[in-house]
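Below is one structure, written out as structure tokens; comments come after it.
Of the protein chains in this complex, all but one are displayed in their positions.
This part shows chain A:
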Amino acid sequence: MATPLVVSDVAKSFTMHLRDGIKLPVVAGVSFSIRAGECTVLGGPSGAGKSSILKMLYGNYAVDEGQIIVSHDDGLIDLATASPRTVLAVRRQTIGYVSQFLRTVPRVPALDVVAEPLVERGEDHESARDKARALLAQLNLPEKLWALPPATFSGGEQQRVNIARGFITEHPILLLDEPTASLDARNRDVVIELIAGKKTAGVALLGIFHDHDVREAVADRIIDVTAFAPGKIAA
């Protein structure tokens, strides 16, 4: 089975220069791979470094050590050392990401926030908007909100805009950081359906889900992140 993303021996720590340079180790020896058509779930308590791992895979956090090899554009790229320009190309074509919270841009309507990743990949505005409408409808976001900027939306509404934005493209790898955290049961089920659709399409998913029912419904494999606690490596 295809493994479009392989992580080996990745370590991450934060050095807090404003706090006398104390070093906070987050994870060490992170090694795993994810497979196309499967949803792999990162498990473990809060603070174990699950989000940090996702952020490293998206190039949002720097990597101290190790490799993150991703299949991109018929080649292999090490995201741990890739140039900013390469990381941007990987984000555009290969790795999608649904963050925990939507970062809103003033004045941009929800519909365009959702359509934007498609437009960036070269799709024309109208067909991108059509797909955005379909997704927002599927996620039960009231139509009267589509033309409004999401800054004033409720948490659940913003999260649905965020999910639609992440799911609209056909990225072969999709990272999900608690996409269902602020959703009601009905919309959680929609997200479960969307994830199932991505699996059928051969997408490799990697997610964090605190909600037990969602995790049960989507997970093909669970990786226990506590195995990557920095102390364990030293021992």
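What we mean here is this: a contact is a pair of C-beta atoms (placed from the backbone, for glycine too) under 8 Å apart; a residue touches a chain by one contact, two chains touch by 3 or more; residues count from 1.
Assume contacts and distances are computed from a predicted model.
For the chain that does not appear here, its UniProt entry gives the protein name "Phosphonate C-P lyase system protein PhnK", which is one of "Sugar ABC transporter permease", "NADH-quinone oxidoreductase", "Succinate dehydrogenase / fumarate reductase iron-sulfur subunit" or "Phosphonate C-P lyase system protein PhnK". Across the entire complex, the residue among A:V87, A:L148 or A:A217 in touch with the chain not shown is A:V87. From the options A:S33, A:N60, A:Q100 or A:S182, the residue with contact to the unseen chain in the full assembly is A:N60. When the whole complex is considered, the residue among A:P45, A:G75, A:P106 or A:G231 that touches the unshown chain is A:P106.
Where chain A meets the chain that is not shown, the touching residues are 14-18, 55, 59-62, 84-85, 87-88, 105-108, 119.
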